[in-house]
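Only a single protein chain was left out; the remaining protein chains are all shown in position.
Naming follows writing order (A and B), and every chain is counted from residue 1.
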Amino acid sequence: MKQLSPAARARYFRRQLVDRVMSGLCMLAAVIGLILLGLILWMLFSNGIGGLSLSVFTNSMAQPGAGGGLANAIVGSLIQVGLGAMIGAPLGMMVGIYLSEVGKESRFASVVRFVNDILLSAPSVLIGLFVYQIAVAPMGGFSGLAGALSLALIAMPIVARTTEDILRLVPQAYRDGAVALGSRENEVVRKVVVPAAFSGILTGVMLAVARIAGETAPLLFTSLGNTNWSTDLTQPMASLPIAIYRYAGSPYGEWVSLAWTGAMLITVGVLVLNILSRFSHAAVAGRMKG
Amino acid sequence: MTTPVAHRPLTAGRRLHIGDTAFRISLFAAGAVVIVVLLSILTIMFVGGKQAFDTFGLGFISGTEWNPVTQIYGALPAITGTLLTAVLALLIAWPIGFGIAFFLTETCPERLRGPLGVAVELLAAVPSIVYGMWGFFVLAPFMAEYVQPWLTATFLWIPPIPDTFYWFTAPPIGVGLITASLVLAIMILPFIAATTRDVLQSTPQLLKDGAYAMGATRWEALTGVVIPAVRGSLFGAVFLGLGRALGETMAVVFVIGNAIRMPDSLMAPSATIASVVANSFPEAEPGTLDLAVLLALGFILFVVSFGVLAIARVLLRQERMS
Partner (left out) sequence: MSVMTQKASDTTGAAAPVVRETARQTRGAPLGAPAVTPTAPIAATIRISVQDINAFYGEKQALFGVNLEVPDNAITAFIGASGCGKSTLLRCLNRMNDTIPGARVEGRILMDGADINAADIDPVQVRTRIGMVFQKPNPFPISIYENIAFGARTHKLAATKAELDDIVERSLRRAALWDEVKDRLGKPGLGLSGGQQQRLVIARALAVSPAVILMDEPCSALDPIATAHIEALLEDLRKHTCIVIVTHSMAQAARVSQITAFFHMGELIESGPTDQIFTMPKVDQTQNYITGRFG
């Protein structure tokens, strides 16, 4: 090989240096970022684990010193998230099926897809304000139902998006095969396409549930929160995020500790749902690609 | 051996089959719901906030005073706080997020790539209230104790705008604009890192190989080939992050200080539209100007977010097409 001239060697050295330095900075950024995020999780667990006891799950919220727990908030969250998913998920699935199987690249479908993407990241506080105006104010009071409705509006676009994405992975050969057997459009979709992707669609629902389980802002305007045990959907209903919000801002150490515990519980739940959906999604996508 | 072939006549069903028609109509209706929801939000916010717009006119947006007692409401402090925190958060989060993304796609050891990528995505799913709590209990005291005094001392040389803006000179109370920006930055960091990584990964390996074949270093391949190829999507990811930061409530409300006045420094307690809406809502009775003002604020936030997110989607979609 020819000897490089000194100028060329210097240039080569400089280019290598830039590459090393920039790569190093990126790695540093990654390390800092991940440490920071790790720190937050560690703080969450170290502060939350101490308050964890059976009474958290068995007792309702109570005055400081009365040995209160978060039972009513946990149940309230389960009810509202469950109901929200039951309303939002089917609607979202239908939107996703529409986009992937019927609307495709038509103009209306493009608009729906665009608007859905906007709703997907719209500020959730505004969803809360919106539901307050259309449901809480006219009906004359905060209610668990209104809370579930606001969560449904947040879940819908998530499910719509994931459903469309997974249905697009379904091989065209399945549709062709069903059509060639004389299946009608609705049969092709209901009996072949959707069943083939169903576990993938459920993955999207799980992600949506994970997302709405941690939503706090919309509930401030809809179900308000409740310190007492209540499963009445027409009355204000407690929820874990709201309980955390109220307790974290309180001057009582016991309440603050409960807030950490609650935050830890939600985070664990959300992370578990995410991990499960990730596994399931990988399995489904792998199967589709054969 | 053969089955008797007995088929219905070819004209047995018509093009407008009832099952298919009902199927299409119901799906079309679901699609329409999406659009109806968006339009309803816009309409409800606007109609509900009309009283505020009527009372203050354009002055609502430019007004700097916010006084529930005298019923004088100006949105500028909240708008300023929203934009400042969001932009600052982005300025902090983007370089780090991009670094993480580059690290994950290029320099990270193969074995760590998967787990670290998943970790980043999982962190993007942590509820924002957790970030808010951490900011309130951990970051704010730390800022007051160490960071803010240091910032004040270090940046004393920046000339202040007298009576208006004093940059980093302010009492170190922990909560305020800069703390809120930091919490927001940390919250959107995994999100930006994950989106940027997806964008970087979408570049065809062929393109990079072409650059490597010409003797380019990894960094040169990135700046010379990859970034030009996906510039639009990269900006799209930034705007998506901005959209998140603008409308975030729970990560901000704990650490912003909730002072609805024009900030006179980067460390001053302030407020964002989302934090004002969440904080002032309990005192706002239906039918009052107080509630109309919040709905008007909501309308402004929605329009701004809509714009930012629309830009993000257009930028992200461009490359998906080509």
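Basically, a contact is a pair of C-beta atoms (placed from the backbone, for glycine too) under 8 Å apart; a residue touches a chain by one contact, two chains touch by 3 or more.
Because the structure is predicted, anything quoted here is derived from the model rather than measured.
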Of A:6, A:182, A:253 or A:286, the one touching the omitted chain in the full complex: A:182
Option touching the unshown chain, where A:41, A:97, A:166 or A:196 are the choices: A:196
Residues of chain A (touch criterion as defined above) contacting the omitted chain: 104-105, 171, 173-184, 187, 191-192, 195-196, 287
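Quick note on the criterion: only the chains that are shown with their structure count from here on.
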Averaged-CA centre spacing for the pair chain B and chain A, given as whole angstrom: 15
Touching residues (chain side chain B, partner chain A) in the complex: 13, 17, 19-20, 22-24, 26-28, 30-35, 37-38, 40-41, 44-45, 48, 95-100, 102-104, 106-108, 116, 118-123, 125-134, 136-138, 186, 189-190, 193, 217-220, 240, 243-244, 246-250, 254, 274, 277-278, 281, 286, 294-295, 298, 301-302, 305-306, 309-310, 313
Interface residues, chain A side, partner chain B - complex: 15-16, 18-19, 22-23, 25-30, 32-34, 36-37, 40-41, 43-44, 47, 91, 94-95, 97-99, 101-103, 108-109, 111-112, 114-119, 121-127, 129-130, 133-134, 137, 153, 156-157, 160, 184-187, 189-190, 210-211, 213-217, 220-221, 241, 244-245, 248-249, 256, 259-260, 263, 266-267, 270-271, 274-275, 278
